[in-house]
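For this depiction, one protein chain was excluded, whereas all remaining protein chains were kept in their positions.
This part shows chain A:
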Amino acid sequence: MVNVFAVPVFFILFRETLETVIIVSVLFSFLKLQLGPHRDPVVYKKLRKQVWLGTLIGLAICLVIGCGMIGAFYGLGTDKWASTEDLWEGIFSLVASLVISVMGAALLRVSKLQEKWRLKLAKAVEAKNSEHHGASMRQKMKAFAEKYAMFFLPFITVLREGLEAVVFIGGVSLGLPASAIPLPAICGLLAGVIIGWLIYRGGNRMPLQTFLIISTCVLYLVAAGLFSKSVWYLEVHAWNKATGGDASENGSGPGSYDIRKSVWHVNCCSPGVNGGGGWGIFNALLGWQNSATYGSVISYNMYWLAVIVGFVLLRFKEKRGRLPFMKAKVAECKFEAKKNASRGDSSVDHVAEKKDPAVNVHNGGDISPA
């Protein structure tokens, strides 16, 4: 059996695909619910195209880079990748984690702000460069990011997952016959895609709010794992440099980790050894490590702390119109104005935006008084 089906290859591809499809199918599902083919077909089509492009271009690039790496390894006999692999992993994971975190919060607010989102998406997509003439670099970049957010998120995700998959398979396939690789690779890919499709269909069936909450929870769990893994990878990289070699040649036994930084270590259950199996999936979804460090544990908890604080502050701002300990923004004044107006108090001279067409609304931000 092992001659046609290498189990480690299946698990590698399955878990990489899983991480990717969770994100991609959530995006598709969200787009369908939010914009739908009936509401704004132009924008919908454009954004769907962005997601597809992001996915496919990412896939293409990582195939090219991956094949290049493997070619260099076999051809030149050097494994240049190995010495920096953990560094790349750490940085990629960090970026992915941050991007997912920001997107997740944005997606969640959507349910309450459908209208704004639809218009904002439409505006972002349709925006011409001239509109941003005179805008600051920051505003330009923000506009660019918004316009192509649907491209970047899947692109970064697929790039990272794909490169990981190529490199891991390159690693485990050294001891396997070539016939044992294609079948489990395709099976792993299919299994992941099926799950993604189920998420998409399931997402379409349930109320938008519920779907968004569940998918955001999953996204944040994945992002928390990524954040922790990012720190872990950077520490592994430092350890490999200190020991002058690939400490993972020790498998998961003594010497494969830095005892001084270890919080827990079990000699089994490694997501890295031999494809990782079920532990690899555990690692992909929740960031499990058989050898945890102070860095990886503390960063995981700090991430959740930041997320919790972030959402609480967000809610606070929504309720009170300001952040704690800060002055109220104009919106509150406007609200106050309305209230006062209804009470007949006209002494408040904050001008309502409706009456003032000269107000700058480059980025749909807060109203600034004329």
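We take it that contacts are C-beta pairs under 8 Å (C-beta built on N, C-alpha and C of every residue); 3 or more make two chains touch, one makes a residue touch a chain; residues count from 1.
By our rule, contacts and distances are computed from a predicted model.
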| item | value |
| --- | --- |
| Omitted chain, identified by the protein name its UniProt record gives, among "Regulator of G-protein signaling 9", "Laccase", "Transmembrane channel-like protein" or "Mitotic checkpoint protein BUB3" | "Laccase" |
| From A:Tyr220, A:Tyr233 or A:Phe282, residue that would touch the chain that is not displayed | A:Tyr220 |
| Given A:Leu56, A:Ala242 or A:Leu323, the one touching the chain that is not displayed | A:Ala242 |
| Residue of A:Ile22, A:Cys62, A:Leu108 or A:Val236 touching the missing chain in the full complex | A:Leu108 |
| Interface with the undisplayed chain - residues on chain A | 33, 38-40, 108, 110-116, 118-120, 122-123, 126-127, 204, 207-209, 212-213, 216-217, 220-221, 224, 242-245, 247, 249-250, 254-256, 258-260, 263-267, 286, 292, 297, 300-301, 304-305, 307-308, 311-312, 314-315, 318-321, 331-332, 334-335, 338, 353-354, 357, 359, 361, 364, 367 |
